[in-house]
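Shown here is a partial selection of chains from the complex, left in place.
Chain IDs A and B follow the sequence of writing; residue 1 opens each chain.
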Amino acid sequence: MAAARATLPLPRLPVHPSPRSHLKPFPSLSARRSSAAAGVAASLRLGDVIEAQQFDRGALTEIFEVAREMDALERGTTCRGAGRSRVLEGYLMATLFYEPSTRTRLSFEAAMRRLGGEVLTTENAREFSSAAKGETLEDTIRTVEGYSDIIVLRHFESGAARRAAATADIPVINAGDGPGQHPTQALLDVYTIEREIGTLDGIKLGLVGDLANGRTVRSLAYLIAKYQNIKIYFVSPDVVKMKRIDLYEAARGKYIVDKKVLDVLPKHAVIMHPLPRLDEITVDVDSDPRAAYFRQAKNGLYIRMALLKLLLVGR
Amino acid sequence: MAAARATLPLPRLPVHPSPRSHLKPFPSLSARRSSAAAGVAASLRLGDVIEAQQFDRGALTEIFEVAREMDALERGTTCRGAGRSRVLEGYLMATLFYEPSTRTRLSFEAAMRRLGGEVLTTENAREFSSAAKGETLEDTIRTVEGYSDIIVLRHFESGAARRAAATADIPVINAGDGPGQHPTQALLDVYTIEREIGTLDGIKLGLVGDLANGRTVRSLAYLIAKYQNIKIYFVSPDVVKMKRIDLYEAARGKYIVDKKVLDVLPKHAVIMHPLPRLDEITVDVDSDPRAAYFRQAKNGLYIRMALLKLLLVGR
């Protein structure tokens, strides 16, 4: 595979989460109390999760620590039965999906349930307006925030999550808005690298495939660039180098990870994929210990549990 | 705006909720016990919520008192976390929607959850029959009542809620059936007027828009007429005065509430809308304290919490 470097698009926003005049501080009173009491530094005061660029290295470290706690909690027997977590008991999450994404939705809902919380859900949020024309996103948010404590929004338009966060008095998590952002995916990708490799500094990352269309790839590259001595190799067919669109079908099948690739891959290396995979990774790769994509999907649960906890009740 | 009086259609049923031979008394044993023990008068023995006409003034007063308690409960910190309400813990509500209405569904589901209850849900109840022809509503009710403690029904046919209530041995709430009735909307509308104005007697109410098609308007007019010294102004374009249909598009845009209207509106006045609003109220009206429509949507949660509690466990 030829290695090629693409030019990273400039970030649209400042990278430090605070002060964030455009996003809200901790909304819940109990969280502010507990932060003050514990003397917690303002390095991570989550109000919303909108885009990968809002997290600095300190914020990532804290989120990953909480995700690690969630991993231990969920694997232990105390997660089921009488000893289960009640951290978010009584809290209500509204999954507001303007386009379906069952994988993402079930991941968020499982995360909320594992912490004792409750869920209101629709994958058909466009239906919110009974008339054909449709009410604005802002009006829907102002109604739904009356029924819930946190909103997880999936939308087909870029920027929808920011609009929702600006309108809502409760936290909003971006579950993907248009071709733009899918921050929880980026977080779980970086967390997975850390868990699999053991570190984030000094790694070499190969990003393979449809780089023009991959919002996954862009967000991951942003986050990983906060670490030191990173080498990123962008590997794609010419037709879909960053910025070209709608040529996925032409590009498919050009780069496949199969047993021959495994043979030349270093022992410590890791193979990741946001799923669903079609034919980019052959099934006989799955049993190799370096195949991490299903552990990666599981990490999505832990990252989302961590974010829900941090947003609603704090650390 | 020209004021015009329409002739109200005669109510189809007697207005006193008891004795209601056509609707059932309190179904649950615990509720009957607690009523008897507390010497509660039979002024409100809710078995089902089918139509606005079933409530007399005493019933409305009681429902509004419970809704006020729910308001206080939901706003207080005890609604989340360990101190949350468990009034309906272990109870199961089936939202059975034959046509989608995400707004109404989420409102009911949030109401049930805030009281510690659980939800079974479908917005695709037509699917209940695997064959193309479809089983009767009655058969579906007889099956679903085996799985739940209360049914919230949304249907496209007028009278469906009454049929469901006649069939079911558990309470049924009409979440809207055809062009006919949407009683919980009417209740939350009247409750909102009381909360915003402070009283219901002696008020002046302007009903603006598509009066022929608005079941919301009809039910609201019925309920408000139970109070004293009410003046109702019906304001609509000629094309859609009560009884003409399918001319909404011709009527749209004829009466808009905007800043110019605000300027001539009295200080104590209130602007309400069942939502979704399209262009009938301009967005710059939202920040005026008299704009009550989002508080109105929130009141829907409290009214539904009150009804669920009254129907399942009593006061």
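Following the convention adopted for this analysis, contacts are C-beta pairs under 8 Å (C-beta built on N, C-alpha and C of every residue); 3 or more make two chains touch, one makes a residue touch a chain.
As the structure is a computational prediction, the values presented were derived from the model and not from experiment.
Trainee: Starting from the 2 chains in place, I would like the total count of identical chains in the complete complex.
Mentor: In total, this homomeric complex is made of 3 copies.
Following the convention adopted for this analysis, only the chains that are shown with their structure count from here on.
Trainee: List the residues on chain B that touch chain A in their complex, please.
Mentor: Going through chain B, the ones touching chain A are 77, 79-82, 84, 100-103, 105-107, 109-110, 113-114, 123, 275-278, 294, 297-298, 301.
Trainee: Which part of chain A faces chain B closely enough to touch in the complex?
Mentor: Listed in rising order, the residues of chain A that touch chain B are 29-30, 86, 89-92, 94, 118, 120, 122, 124-125, 127-131, 133-135, 139-140, 142-144, 146-149.
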